[in-house]
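Note that this is a trimmed complex: some chains were dropped, and none of the rest were shifted.
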Amino acid sequence: ADTTDVATGRVFAPPSVRTAAREAGVDPASVSGSGPGGRITAADLRAAIDARARSTDDDGRTQAAPEDAGTADRSRSATTSGGGDSSGTADRDRTLAMPATRRIARE
Amino acid sequence: MVMGDVTTGTDVLVIGGGPGGYVAAIRAAQRDLDVTLVEKDAYGGTCLNHGCIPSKALIHAADVAHEAGTAEALGIHADPAVDAAALADWKDGVVDQLTGGVEKLCKANGVTLIEGTAAFSGEHTARIAHGGDGQGMESVEFEHAIVATGSRPIEVPNFPYAEEAVWSSRDALGAETVPDHLVVVGAGYIGMELSTTFAKLGADVTVVEMLDDVLPTYEDDVKRVVRSRAEELGIEFSFGEGASDRRETADGIEVVTETEDGEESVYAADRVLVAVGREPVTDTLELDAAGLEPDADGFLETDAQGRTDLDHVFAVGDVAGDPMLAHAASREGIVAAETIAGEPAALDAQAVPSAVFTDPEIATVGLTEAEATAEGFDTVVGEMPLRASGRALTMDETDGFVRIVADEPSGYVLGGQVVAPEASELIAEIGLAIEMGATLADVAGTIHTHPTLSEAVMEAAENAMGQAIHTLNR
């Protein structure tokens, strides 16, 4: 995905991702966002940090994966509790993708 | 075939005009499908006519009167008198405005409205009986059908709703007077909302409940706040007792209850409100004509798109089972409509919020701490008691708390439990947090307006991170 599809170049990233970016010394605007419209997720940031660590370290400021960005794995498959649920919703995967993302994934 | 039968065709036949049905009809029409909505009774269904809306109108009015009458600490002296008949009129006006609105919205979106009772007559046909008996039958051929026939209150043996002294929730909401003594059978959310309302309007209320506490599906500390407030309002609770019999007396009735051990008690009352649950409405539908069969409890089972066993017949709302809530019904209606329109819709919401409009309100969404742990999360919990909230203090309402449940160390917000004034509004933010995959740091990192109750959501997140400002961290 593009860094951003938004005309103004404003970077869309949640507060925790912005903090983690600062901690890692990464400019969020340089991260390629995978969310709808280029929104930057924690995983995107982690990928950017990993990529930077793999490329030769330019200023010696490579850091361990920052605490917030290092935990971004969104693939869990616990189920919602739907006791007595007959509407077919009991076995849904908890994918932890946002509503719009889930819809795009289905399309 | 009945005389004068006319057959029309439609892309989507929606049976039932409640929040499941009318929302499905409108969305399907917005997707350029030809939609016919059949309603036998009143647009808006249970919710607008005999449920959510009239109950919240009465609750609001009872709150206004009660709050003013108990604000001496604030220097406010009032002795409000409630004219129950005028209150009923106002409430009816609210209902009329909304149901009229639903009708207009359906028409404006191009939905064809038919008044009558629909029953299947084949896999792709239904017959609609209009008001009169047998007269004006018509047949509809449909590509797809959405069953949204809702639910009705369960009756308890010896307490037939046909008796004047025995109230269903619908009767209670239609009352033109406030009974002196009201016995409420059932301390679920409907029983608790209406007990609170009638107590505030001046009734002596006794609640009889088979289980040993109010609101069975909620956590202990949630129940405790609401139960003690109810007790402060003068509501008396008799737990561990089921209503077994009813006796007519000169000036009302007596409600006989029985414990598990067969011990009897008797409560005198003017009215008894039975609120022990709701059952699906499928009996008018002749489901077998379409080749459908409800489950043992009478519900229609559905998949993630709301499809029944027949690919072209959907069921949404209360008739399709838990959670029997208006907003769940509406979402199911939207998903069914979009699926029929060929869109990739699914009932994949992480969390369906639910609210109880007691005093204070309760609202929850997603997982409790215990549920999260049972699902295998490394659960972390943060809380903000309302007594530490500036806004709550300025409202003289400090009972309750905001709790947020998250996974550690990812920080993902998994659930929230709120007991507070406006809990039903506060839960929206936590719901969005869950759907967005927001972390505690995201919620804590979002600036919240001062002074508001929503700051408590932020503060609960900070508390879960061990760095709350306004509460001591564990």
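The chains carry the letters A and B, assigned in the order they are written, with residues numbered from 1 in each.
Just so we're on the same page, contacts are C-beta pairs under 8 Å (C-beta built on N, C-alpha and C of every residue); 3 or more make two chains touch, one makes a residue touch a chain.
Note that this is a predicted model, so its numbers are computed, not measured.
Engineer: Only one copy per chain type is displayed here, so what's the full stoichiometry of the complex in this file, written with the chain labels?
Structural biologist: When all copies are included, the complex reads A x1, B x2.
Note that in this section only the chains that are shown with their structure count from here on.
Engineer: Give, as an integer number of Å, the spacing between the C-alpha centres of chain B and chain A.
Structural biologist: Whole-Å distance between the two chain centres: 35.
Engineer: Of all residues in chain A, which touch chain B in the complex?
Structural biologist: Residues 14-16, 18-19, 67-68, 71-74, 78-89, 92, 94-99, 102-103, 106-107.
Engineer: Looking at the complex, which residues from chain B come into contact with chain A?
Structural biologist: Touching chain A from chain B are residues 295, 297, 299-306, 320-323, 328, 332, 344-351, 367, 371, 374-377, 409-412, 435-439, 441-442, 444-446.
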